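With one protein chain withheld, the remaining protein chains of the complex are depicted in position.
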Amino acid sequence: MKYSIFSLARAALSGHKNWPRTWRDAAPKERYDVVIIGGGGHGLATAYFLAHEFGIRNVAVLEKGWIGSGNAGRNTTIIRSNYMLPGNIGFYELSMKLWERMEQDLNYNTMVSQRGIVNLYHSDAQRDAYARRGNAMRINGIDSELLDQAAVRKMMPFLNFDNARFPIQGGLLQRRAGTARHDAVVWGYAHAASGLGVDIIQNCEVTGFVRDAAGAVTGVETSRGTIGAGKVGMAVAGNSSRVAAMAGLRLPIESHVLQAFVSEGIKPLIPGVVTFGAGHFYVSQSDKGGLVFGGDIDGYNSYAQRGNLPTVEDVCEGGMALMPVIGRVRMLRQWGGIMDMSMDGTPIIDRTPVDNLYINAGWCYGGFKATPGSGLVFAHLLAKNEFHKEGALFRLDRFRRGAMIDEKGQGAQPNLH
Amino acid sequence: MSSHRTASGGLIDRGHSLRFSFDGESMTGQAGDTLASALIANGVKLVGRSFKYHRPRGIFTAGSEEPNALVELRSGGRREPNTRATTIELFDGLEATSQNRWPSLKHDFLSINQLASPIFVAGFYYKTFMWPAKLWESFYEPMIRRAAGLGRAAETADPDHYEKAWAHCDVVIAGSGPAGLTAALAAGRAGARVILCEEDFVLGGRLNADGGEIDGKPAREWVAAAEAELRGMPDVRIMTRTTLTGVFDGGVYSALERVNDHVAVPPEHQPRQRLWRIVAKRAVVAAGALERPIAFSGNDTPGVMLASAVRTYVNRFAALPAKRLVLFTNNDDGWKTVDAVLSAGGQVAAVVDARPAVSDAHRALAGKGQFAILHGGIVDVSGGAGGVRRVKAALTGGAVAEVEADGVAVSGGWNPAVGLTSYHRGRPAWREDIAAFVPGALPPGMIVAGSANGAFSLGACLREGFAAGSQAAADAGHGAAAGNVPAAADEPYSLAPMWHVKGKHKAFVDFQNDVTVSDVALAQREGFESVEHLKRYTTLGMATDQGKTSNVVGLAVMAELTGKGIAETGTTIYRPPYVPTAIGALAGHHRDENFHSVRLPHSHHWAEEQGAVFVDTGLWKRAQWYPKKGEKDWLESVTREVKAVRSGVGFCDVSTLGKIDVRGPDAGAFLDRVYINTFSTLGVGKARYGIMLREDGIVYDDGTTSRLAEDHYFLTTTTAKAGLVMQHLEFCRQVLFPELDVQLATVTDQWAQFSIAGPKTRDLLRELVDPSEDLSNEGFPFMAAREVLLRGGLKARLFRISFSGEMAFEISVPGRYGDAMARNLMIAGKAFGVTPYGTEALGVMRIEKGHVAGPELNGTTTAGDLGLGKMMSTKKDYIGRAMAGREALVAPDRQVVVGVKPVDKGRRLRSGAHLLPKDASPSPQTDQGYVTSVCYSPMLEQWIGLGLVARGRERHGEIVTAYDPLRSETYEVELCDNVFYDPEGGRQRG
Partner (left out) sequence: MRINCPFCGPRENGEFTYLGDAKPVRPEGGAGEEAFYDYVYLRDNVAGEMSEWWYHGGGCRSWLKAVRNTVTHEFLSVEAAPGAGGKAVQK
């Protein structure tokens, strides 16, 4: 059923009794052309693009829990393409362009809201670094503006301009950045992919790979039986190492916990997304009114999906330093997600040394904004066995070659990216 | 006394009246009231508007789980949105305002949303607002955002202070009801160090509302005796107004103490709230249980309230929520409300009991109260903003009964407060006999007792609490608890699960977020069957109460629809904090200028006296330049400082550089492994510039290291990396190369260090240094380093090193002489026109000399990129050597350091401009690098800069385009050698 205000109004007359499932509840078939492990945003987007762009519809997405139960359902919903380095910059802009047409593509309102992101700077050196970044964006056809203090103050008068340890000097603005409703992205892709014939199979955990004599992957073992596959793509950020280990692979990835926070709902305060340049804090406000904020990862390897108090305090200290009007706003809920922290802070979309097994991993804390781009680029690789133009540098062997894509310049220390 | 205040009873102080206002209307309450109880006593029913439909709402609970009665408390910078009226202790002068309504609570414009409610079902927004696409940001979303949200944040900075504190104990106890008090008594008597946290401002929990008898005494008397005993124990700390909010790893608990929320303004020098980090060997969670409602048509009408809350208001606060009440219950506990209301002089219109039969005692009560017992369920409540007027019940067998009433008390049974027990992701387990979730796998060190554990009789709560306290104390290494377990009756708790009743109108599950039973059904129909999908699709349980009254009802409805049991359906994940916590409290004092600490060089106060302008460099405040009267801008000051150095002599405090003492017989061997170049061969009394790589072959840090003795090196780092390099070196020493006999000490703060530079440096130094010291070029050549005697007898370290490219020394004295050294440099240099210079002039001179610094050492450049590849020894292993040779790191087209100067000499350069081939149009393919550092060079009298450019070293003399669209500039620059001034280096050797 097509979603629109008219179908809603019609449904209202019948008490909404006739809405079909948003996606089909599929049982696993014996074999698929492509099996995607991971029913998060990336996996579902990959399946959607396989079906929609490349005509491959005999596709299954296997999800061990409920779709969107990983990082797709526990992020801070920010979308942006304010990257600096070749490899990243074109990819994230591809993703941004897909965000801008997502609702029409999927017939699902994912509430893509381009209210802008401002990265604040507090020193000349930070300003210069943002100038480099912003100019790189402009060279790549991406909008960016360097704001001075007065312009930031006009946009966000509630920030601490007058009594700050590290006074705000200005910011780098990308107006087209913003937020999207994270769960709706998952459901929207599920809705559209399912409509194109993709089987979305929940509560189906992959427990091993089926390999032929030559070692090539020919299927997966799951909690719901063996499923044959022409190709298998893994999109299980947070657990990439565990799944790859089933195929005997070690990855340049560590799993770390990133906490995120939401406040009680308040009337509109924050126009877009703002990031503090002198501490670990970034914030936006959801349509429901909650301040959605976060900061740095806890810093230690973890699969626990929960973090500890020093990080909570560090984030709130950053928040109060930046905007002391939120002192009496209450933190409602804190949670943790498991990040695939890669060795250069940049993702991996590649073939693996195991035939027919493909990997989409290493998203660090930036996977959400990449969702549509990742889906398209990964689907391209799976369908054609060739790299998409904007996903050609996310190679697994870049570490061996010394071709790291290191936006932060932190090197092989995942918890610093 | 107010209209709904009972004549006697309760824990309020009738002799102490307090004035307060709600929506500008002045009212009176008593000490011991909450805002909610005072409003009830004043006959106020309507207190808020719901989130989506803006429906009128009244007080629903008597605790922190309140979904409806949220107000803006106080005003100005202290305005506090979404504050639960049920937890606000009344104080004189309290101002509260209803929220999420316009223009007024009674006449809320957006209540027209109710008309559209057939369309505004769960998730409707995912299906619409998509066409035309551009209207989302400009129209739909702003409309939704304005309508959503609840209260308003303050518009000015929070004027109050917050504190953080640590506490350590054997046993921390959450809750001071019967289980918490007996746990504290048992643990305290066993000699354990106990912290008892109670959210409320009085101890006792439900005992304050439900009374009962313990050890033959009225419960309140028993509470008072227990409190007195506990207060007499020196190792027991009772913390009221304190909620245990989080359970972290290693026995760390967070707790929020509302130190001064019960007064209008915190007394001077006192915090508003205090965040406690409690480290405890054991925790006893006695957080009680929360009553749950049954969903029925019109159940959100003001005047519908949890049965237990009615008892709380009547018994504890002497306030009658309704004069003529209907009770709707599916269990015995709800019946206690009848007793309470009748005893307080209220009427009971009817009891609707979902069960087919009730006990004799209940029938007798009905006789006494002259009301009917209706077996069935409520199918409609009519009323509206003015509150409940009529209640319609469908009886078993098909008849319908209607009664007039002004309030409904509802009890669907009790849910143990499992929040704290689940924060390590142990899933609560369903217990069929009490139809409730009880704690599952617990965090290490936690014991749960009482109704939080599903023990719903008073006797069981006392027994479990005492056992838990004894166990916790024993686990913490203490002996047995003395005394008997207090005894009380084990009253029955017979319950027939009922979650919702079918009716004509909306039956709310989540009041605040306006989620109805039919929304749950819609979610199920559309495939959102997982409880997490249900929550996210309908927003069930996502409001400020985090579903404390709604989650279990919602998932029970879902379980009914899917045919799966409640146990299989499961709960969503519980997350901290247990109650929403002010961000200010989590930040504590770390705000404004105290966000981070400040580090000051030893000469800071002297520099202040000179009128220096300071810049933040990490935590340091450094003198950026020293303006002189009449200078029109920073550039004029900096230019003067540079010229003064290059023509005479100047000095600059460089103490912020990291300084590390490296000692031991293997010190040289150690440094050989951490630097790319060799230090073991450095002669004693010599200094050398060194580069460290990360293990991945990228440059990590640079600095000058001197050999002061055979087994003693003095290593310097950049200011930014001081701590990190120390950590890295310790890792090398302790983990990678433990066989080396070497010790490290960080001495950054121990030495004050000044760079003295310029052709007259030696003249100045001779005034300072003892005449016996030979400072001549032969006696103290370039890159020499040794201890010298100063006039007056102080020993200092002198290094003949130069960042400025001038004849220069760095002098290092113990930190306590730093201030004196700055003053003495001024005196000694007076005759030579000595000029203090700041970090800007320092930066200008380093760019003139082409030295790389932070902007070039950006974490992605190799030694080769920086033009320092020749320093990489081929004769030894060092950190980063193996990885530095990878193909992409030695590729010929890498971006390397060059100089840049504008073709138009009068043009200013800016860092961050990108460099493209001349006349190329900007594109990713033509983007060849960028400008890293720029300055106005007083010596060249033009702007100059450094850049990283592909194949830059081969391209000296090439004209390229500097492209800076952010600042709307495009211009030509020439690539050149990065050393602009004195390329032969004669000046620094002179």
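Lettered A and B in written order, each chain numbered from 1.
Heads up, the rule we're going with is that a contact is a pair of C-beta atoms (placed from the backbone, for glycine too) under 8 Å apart; a residue touches a chain by one contact, two chains touch by 3 or more.
Please read these numbers as outputs of a predicted model, since none were measured by experiment.
**Q** From the list B:Ala31, B:Val279 or B:Ala888, which touches the chain that is not on show?
**A** B:Val279
**Q** Tell me which of A:Leu251, A:Val329 or A:Leu382 is the one touching the absent chain.
**A** Of all options in A:Leu251, A:Val329 or A:Leu382, contact with the hidden chain holds for A:Leu251.
**Q** Touching the hidden chain in the complete assembly: which of A:Arg101, A:Lys384 or A:Arg400 does that?
**A** If we include the chain that is not displayed, A:Arg400 is the one touching it.
**Q** Quick one: which of B:Tyr125, B:Phe248, B:Phe754 or B:Tyr981 touches the chain that's been left out?
**A** Counting the whole complex, the residue in contact with the absent chain is B:Phe248.
**Q** What is the set of chain A residues that contact the non-displayed chain in the whole complex?
**A** 239, 241-242, 245, 250-255, 299-304, 308, 310, 343, 399-400, 412-415
**Q** Against the chain that's been left off, what residues of chain B make contact? List them.
**A** 248-252, 277, 279, 424, 444, 664, 666, 695-696, 723, 726-727, 730-731, 733-742, 876-877, 881-883, 885-886
Assume only the chains that are shown with their structure count from here on.
**Q** Hey, how far is the Cα centre of chain A from the one of chain B, in Å?
**A** Centres of chain A and chain B (C-alpha means) sit 22 Å apart.
**Q** What residues on chain A touch chain B, complex-wise?
**A** Chain A residues touching chain B: 3-5, 7-9, 12-13, 15-17, 19-23, 25, 65-66, 68-69, 73, 86, 89-90, 100-101, 103-104, 107-115, 122-123, 125, 127-136, 138-140, 144-146, 158, 160, 163-166, 181, 183-184, 187-188, 202, 263-269, 278-279, 285, 287-289, 304-306, 308-309, 312-313, 316-321, 324-335, 398, 400-404, 406, 408-412.
**Q** Once bound in the complex, which stretches of chain B touch chain A?
**A** Residues 51, 77-82, 118-119, 121, 124-131, 133, 136-137, 141, 144-146, 148-158, 160, 162, 164, 246, 248-249, 252, 254, 275, 277, 423-425, 518, 522, 525-528, 530, 532-533, 536-537, 539, 542-544, 546, 573, 575-577, 580-584, 586-588, 590-596, 598, 615-616, 694-698, 854-855, 858-860, 883, 886-890, 910-914, 922-924, 927, 930, 932-933, 963-967 of chain B touch chain A in their complex.
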